[in-house]
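Here the structure is laid out as structure tokens; the discussion comes afterwards.
Here the complex is missing a single protein chain, while all its other protein chains stay put.
Every chain is named by a letter (A and B) in the order it is written, and numbering of its residues begins at 1.
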Amino acid sequence: MEITPVTSVGIDIGTSTTKMIVSHLLINSTSNPFSIPTFEISDRIILFQSDIISTPLLSKDEIDVERIAAWLKKQYVLAGIRVPDIKSGAVIITGETANKRNAEKMIHFLAERAGDFVVAIAGANLEAVLAGKGSGAFQYSIDNVLTVVNIDIGGGTANAVYMRQGEVVASVTFLVGGRLIEMNEEGKILHVSDAITPWLEKNNYRLQKGEKVSFVLLQTIIQHLCENMVTILMRGSFKKDDPLIHSYTTTTLPSVDAIFISGGIGALRFYPEPQSISDIAVYQDVGPLITCELQKTINNYQIKQVPAEQTSRATVIGAGMQSTEISGSTIYADRGRLPIRNIPVLTCEIAEDTLQKEKTLHNTIYSVLLKGKEMYPDFLKAPFAIHILGNVKTSYLLIKQLAITLNQVYQALFPKSDLMIIVCEQDMAKALGQAIKVLAGGRFDLICIDQVQVKHGDFLDIGEMIHQSTVPVVVKTLAFS
Amino acid sequence: MIKKIRLLNDTYLFKDLKEIMAKANEEKSGDQLAGIAACDAKERLAAKHVLADLTLADIRNHPLIPPENDEVSRLIEEQVDERVYEFISNWTVAELREFLLSEMARPPDIERLRLGLTSEMVAAVTKIMTNMDLIQAASKISVETTCNHTIGQKGCLAGRAQPNHPSDHIMGIRASLYEALAYGVGDAVIGINPVIDTAESVKSILTMTKEVIDSWAIPTQNCVLAHVTTQMRAIKDGAPADLIFQSLGGTELANQSFGIDIKLLDEADELIHTEGTAQGPNRWYFETGQGSELSSDAHHLVDQVTLESRCYGLAKRYKPFIVNTVVGFIGPEYLYDSKQVIRAGLEDHFMGKLQGLPMGVDVCYTNHMKADQNDMENLAILLGSAGVNFLIGVPMADDCMLNYQSTSFHDIASVRDILGLRPTPAFEAWLEKNGLMENGKLTKYAGDPSFFHQKTTLQA
Partner (left out) sequence: MFEKEPLKAPNMFGTKNKRTLIDGVNKAGIEEMLRTTPARIAVGRTGTRPKTKAILQFQLDHAAAIDAVSGEVDVSYLEEFDLFSVDTCFETKEEYLKRPDKGRKLTDEAVKTIKARCEYRPQVQIVVSDGLSASAIDTNLENVLPALYDSLKVNNLSAGTPFFVKGGRVACMDHIGEVLQPEVLVLLIGERPGLVSANSMSAYICYRPRFGVQESNRNVISNIHPGGTPAVEAGAHIGTLLKKMIKQKTSGVALAF
């Protein structure tokens, strides 16, 4: 079965650099004549990679959206794609520029000019995961049945993600990056980031803008910084208030079998060891020194280091190629309702014994939907998705009961709504969707999809149906600092 | 041709050779379903008596399926070496049996003899042989073939690793393959029956198996048992295939229902010899099994033993590396119980070997047959004694994709150990090198699939 590939764009706007890629997601039908056809993303191929440019900024932390727009337009021409071709993808704003103001500007801009389906996403943890996928660490952990850590170090932060056999188990972000300290070839300090100041102070290092710094001191500081970070990564634990830590998902990290380094720092891997301030300052920052000291520190540990397949472009490749999934192949969606985007997710947890307790089910669903109504007063314009979570045996009895309750509660709380969106964890969306449809008749349209893993607070983009069976889905975690 | 006999006070008169051949068969539910079986033991014996006294010329001169109507018949006819046939044409079927079992019949004699035999003659003699006759005669015949490596040596028992998976999950297939290798199974072939019959899917399985073979330097060959046309597309698309596979039927019509004919097989043969990844001369893997012609209503009222023998007549044109009769897969309407399965397994192995084929047997049954795993263990031992080239290895004999039971990796190791058989020499050397076998015995590292997982990690 020939299925048109999905064109996906990835854009990475970082503290120091910006880049984009265009890729094709090839969708394959594993059509076995004896079963319901199922679909999977069989391959992800890069069609175009932009140059890496310096991020155009208006101020230290404000992106010049106009200039990015102009640049992007040129890249689309170079890549030979038109905006309507783009069906999926992600823009990721990272590091110090990852604030709400920039993100909102980008969302606004992208909705108009970067393709209908590309949206801004950010957050250090997500960035770490995307980089881990783009660097090849993710696949490596699957192929070799290992736990690996990928550290993506750019200008502002170092994002570490732990992947165990293809499963993300932890992530932690450090305030370690090439541009945290900037200086010229004479060693005159041009800038010290506010982010690194608490750590410098805690360790009694004094670096003042305008003053000169010696090679030895700078080397000592960076060595200390790297040791501090690698110790946390290898030892597997840290204090929550450690000034080096930006954010984390857990304070206990697993032990690892191999390490990957991506990002701008990873790209400098073969850079000769700096011997003087002028050697370091080729980019007017401490990037080359971090690369060198990090390597030395890692060498002290008995840990296998695997060269990353992608370094500077790891995150953008992750964003462009790995952010889209596809749903299960038996789902329900009324005509003309797709694509739909930026749908917030509200989780309804269904307990194992729900079937015995009809009332509990009603109460659970009622309270979640009521909360949704309060959280999203603008609901009619922007509905949310009801996420049915729970590892329950999918019997028709359960589905029927769910359908009755959802229909009742929804009509009571949202009598004017003309669309209901449901995301199930388990393979049951088509049966559930049809059961609701039978009860609700034409009172509202319905999108009911399954086998997509989301969590409360995520946002969803759901694309158009592929072969009347499945939909591409982008799950976004918006976590602006 | 004498078609009449008086036996135990009854007179039996058979209409033609087709009827004699059918009724001389041991009891098979498939012949009963076709309505051609003997109605009782006495009639069966009458047919055997009549058959025993027919000459090989009688059989050749009375084609069961006329060559003008069937390309398989034509092929079998064309393949006869007239000088050899001339020499034996006056032998009775009984004399053929006695020659095969006698001390006079040494391997070179049998090799020469087979040139003058048709598939129907081979089927005829099989019908008057007992189970032990079939084992005794087959045990004299070894057929060696070479793809990347040689199998079929006397004293060797190879195994096909059959790491099937219900959704062709590549890592899932690899997991079962590791288990096979850990038991010393996989020297015949690493062969997967795919669920998904597309070139792309076939290619991905071939690629994975090739990677495992290359990274461990395993002396074996790979194959994916999709339809031949799918494999051809995959090979043209660059898939690394050592062997090409197809199921065969014993009539032109049966092959039609499989979507093949001699012309297509010839094309595939050409392709695998030019584009295949193997080095050696033997590049085919065929599968057969009694009953398939009847199931596609392509049997021409010929009995299932004879039709099976004709599959071998077709197979030998392509000098296959391995041929496998999937003996009890097709169901109780063709082979009802274990007694019939055991008989069929011994018949097929013997008939294939006598026609010069490198025979393996998929000793197997489905859950609606009157058979169980003990019966399969019995047959595996019998076939090991008969010198079968290879058996099928499935994790715990339970094929989770094809939904039937075959023989396990353990069973192959057991048959080797009990009968003093060895893996193929190159494979045994490989097992020894990796510490999985010592002096023909499994070591303490054997049986652990993570042995291979572990090493992949260290090698990386």
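Worth pointing out:
The rule we apply is simple: a contact is a pair of C-beta atoms (placed from the backbone, for glycine too) under 8 Å apart; a residue touches a chain by one contact, two chains touch by 3 or more.
Every value quoted in this text rests on a predicted model; they were computed, and no experiment measured them.
Checked against the hidden chain, the listed residues A:Ala69, A:Val83 or A:Val169 yield one contact partner: A:Val169. The residue touching the chain not shown here, chosen from A:Pro37, A:Pro56, A:Pro198 or A:Pro339, is A:Pro37.
Here the missing chain is touched by one residue of B:Gly116, B:Pro332 or B:Gly360, and it is B:Pro332.
Within the complete assembly, A:Ala435 is the residue of A:Leu25, A:Met106, A:Cys348 or A:Ala435 that touches the hidden chain. In the complete complex, the hidden chain is touched by one of B:Asn131, B:Thr207 or B:Ser414, namely B:Ser414. Residues 1, 33-37, 123, 125-126, 129, 142, 145, 165-171, 249, 325, 330, 332, 393-397, 399-400, 426-431, 433-435, 437-438, 452-455, 458, 467-468, 475, 477 of chain A touch the missing chain (whole complex, contact as defined above). In the full complex, chain B touches the hidden chain at residues 29, 32-33, 163-166, 169, 171-176, 178-179, 183, 331-333, 336, 366-369, 372-373, 394-398, 400, 403-405, 408, 410, 413-414, 416-417, 442, 445-451, 453-454, 457.
To be clear about the criterion, only the chains that are shown with their structure count from here on.
Centroids built from CA atoms put chain B at 54 Å from chain A.
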